[in-house]
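Just one protein chain is left out here, and the rest sit where they should.
Just so it is clear, A, B, C, D, E, F, G, H, I, J and K label the chains in written order, and each chain counts residues from 1 on its own.
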Amino acid sequence: MTNHVYKNVELVGSSATSIEDAIENAIGTAAKTLKHLEWFEVLETRGHIVDGKVGHYQLVLKVGFRIEA
Amino acid sequence: MTNHVYKNVELVGSSATSIEDAIENAIGTAAKTLKHLEWFEVLETRGHIVDGKVGHYQLVLKVGFRIEA
Amino acid sequence: MTNHVYKNVELVGSSATSIEDAIENAIGTAAKTLKHLEWFEVLETRGHIVDGKVGHYQLVLKVGFRIEA
Amino acid sequence: MTNHVYKNVELVGSSATSIEDAIENAIGTAAKTLKHLEWFEVLETRGHIVDGKVGHYQLVLKVGFRIEA
Amino acid sequence: MTNHVYKNVELVGSSATSIEDAIENAIGTAAKTLKHLEWFEVLETRGHIVDGKVGHYQLVLKVGFRIEA
Amino acid sequence: MTNHVYKNVELVGSSATSIEDAIENAIGTAAKTLKHLEWFEVLETRGHIVDGKVGHYQLVLKVGFRIEA
Amino acid sequence: MTNHVYKNVELVGSSATSIEDAIENAIGTAAKTLKHLEWFEVLETRGHIVDGKVGHYQLVLKVGFRIEA
Amino acid sequence: MTNHVYKNVELVGSSATSIEDAIENAIGTAAKTLKHLEWFEVLETRGHIVDGKVGHYQLVLKVGFRIEA
Amino acid sequence: MTNHVYKNVELVGSSATSIEDAIENAIGTAAKTLKHLEWFEVLETRGHIVDGKVGHYQLVLKVGFRIEA
Amino acid sequence: MTNHVYKNVELVGSSATSIEDAIENAIGTAAKTLKHLEWFEVLETRGHIVDGKVGHYQLVLKVGFRIEA
Amino acid sequence: MTNHVYKNVELVGSSATSIEDAIENAIGTAAKTLKHLEWFEVLETRGHIVDGKVGHYQLVLKVGFRIEA
Partner (left out) sequence: MTNHVYKNVELVGSSATSIEDAIENAIGTAAKTLKHLEWFEVLETRGHIVDGKVGHYQLVLKVGFRIEA
């Protein structure tokens, strides 16, 4: 790591299935337009309720990627 | 959304199986007595340890429901 | 509980599979050297990204165990 | 104040007009079913956006009322 | 603990005497209407000042109780 | 909401008039370049003082918009 | 700005009218005794409830002023 | 309360005896120079250890008093 | 203090009697195995409820001790 | 300042030399692509350890720049 | 330390040179009017950017001094 600079962005991914799936959805979408994604951190785990069950998980993530100088 | 009012309550659900299952248990129990549950947010993810393994996950949730005016 | 004293330690467990698996890895490793593990709390959920997917989940946990006086 | 006990509840009021109006809506609705409301605190100020303008303000409040022992 | 669900409520107890007494007042009052109270956590310790002395301690508590499913 | 992904950005809007006006200024400016703005949250309310009066309100907002996958 | 030093003080302003009015009241009162007031930040927005309506807004502010060296 | 303005100051009181005594020491000292002290809030409870026992409690308090306009 | 290095550990002490007693229990137990204990800070004050009264106080402390280089 | 709108971005700069150097690296890299950089705030100071010494400082910064309307 | 009382004040020091220099400027200025300064804590590290470089560091400090009873 020789004086690299990174940018962190905040994304929200959703999934009707699981927490891990919502994280993958957010990262997979980000990877279509951003190169050098390196890490993520979960900021919030939330969701909508439909008929007394979890309808969708919503994961708020901070995602970091390396900027090419 | 025309000037609705919501109430947030804090619940703790548990499960020996998974984080998602503990969330569903809390919401499912709340849905027996509260109508119009709309969303949840995970406040804490914790649990008990039994014999060096997770015995129970305990998920502290904030759950919001619409109040009928 | 008659005036027991507990110590909390902070551990980071990782897993390529799931959040629950990373928690179990941290607790299982701690249980090899610490007796009387009683509870855990998730402090951070984060991870590394490899090729636009989650490479590893990293779970930062606080783990409590009873001290024998 | 002679050893009174209070309960705090968390409410979300909304308004298309202003922040103050959303606070009044939440308190006014609560006052229909709760007696002895005494104070409030704003926890979050948020809202929805419609066509590049604020559609609704949503004010998350903690509201305290005295319990009759 | 087999998949119990708990609810947390926020209470404020007061006492002119001591911090411990204000905690007991809040819990004692709650116990009149809520069954299965299991734990508490102090969120804030505050109070009013009268003539340069503590007039009343006010303890803001989170109190948890088990919901009967 | 079928597995949408959102991005959150942090903006600062100012106004010499009111808090609501500063929020509208930030959102209105963002709407010129970003589509699908859906919600906002106030992170900080601050401002400059001129001659013992509020010169400008400065509202720090988190604004979320849907990413087209 | 050439190595100036500032002091921050915490004030509470109140108003029966609006949030902005409570801010102006706090700043206006501070300006009677403090010179070089430069900025403010809202720390808490709270108030008292009277008859199911806002009786007074109470705004807790941090206010900064330049110290003359 | 008709548009009063309050100032909050941060004090640290100590006592070798108890938490309540350290609070009273801080408030009692403040009352010698400040009029209209109205409330306090405990920000931190800490202390020094001497020979494996509490030597002194140190209570960090926020104390509010009314400013005469 | 000439370039000393300290280590902070997190302990939980309990007592059926008082908050101060729970602090002393945690520090007294730590002092049996750790030398040079110098300070503590209360992180959380919580406890269990038995029959509508405080059963045990549980004090979570950060305790610092000097490392001999 | 006449109703300007600002955007805040989060950057991570690194340096093997000093904290100040890591800040300058992040800002210098951002200035290559962003105009009107006006302020920064340090969110986290961290780093990697190599052979018992600091290998690299990593400074997480929030950096604000004015948007041209 | 025999029941001393301390007051904490919040200061902002600036420097074009380094973080340490901004801290010394704030403390040095405070020492001109306040006796018995005993400790400080950095609350925020921020600054202004000029031409893609740090123009000034601004260090927000909490500074404590002993009150003579």
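FYI, contacts are C-beta pairs under 8 Å (C-beta built on N, C-alpha and C of every residue); 3 or more make two chains touch, one makes a residue touch a chain.
Every value quoted in this text rests on a predicted model; they were computed, and no experiment measured them.
Chain C residues in contact with the hidden partner, per the touch definition given at the top, are 9-16, 25-26, 29-30, 32, 48, 55-56, 60.
For chain J, the list of residues touching the undisplayed chain reads 18-19, 44-49, 51-54, 57.
Annotation for chain K: contacts to the undisplayed chain at residues 19-20, 23-24, 27-28, 30-32, 37-42, 45, 63.
Note that in this section only the chains that are shown with their structure count from here on.
Here the chain-to-chain distance from chain E to chain J, counted in touching steps, is 3. Interface matching across A-F, B-D or B-C places the copy of H-I, with more than half of contact pairs shared by residue number, at B-C. Rounded to whole angstrom units, the spacing between the C-alpha centres of chain F and chain J is 22. One inter-chain figure worth recording: chain C and chain J are separated by 32 Å, centre to centre, where each centre is the mean of the chain's CA atoms. Touching two or more other chains at once are residues 9, 19, 30, 32, 45, 48 of chain B.
By the document's touch criterion, interfaces exist between A-B, A-C, A-F, A-J, B-C, B-D, B-E, C-I, D-E, D-F, D-G, E-H, E-I, F-G, F-J, G-H, G-K, H-I, H-K, J-K.
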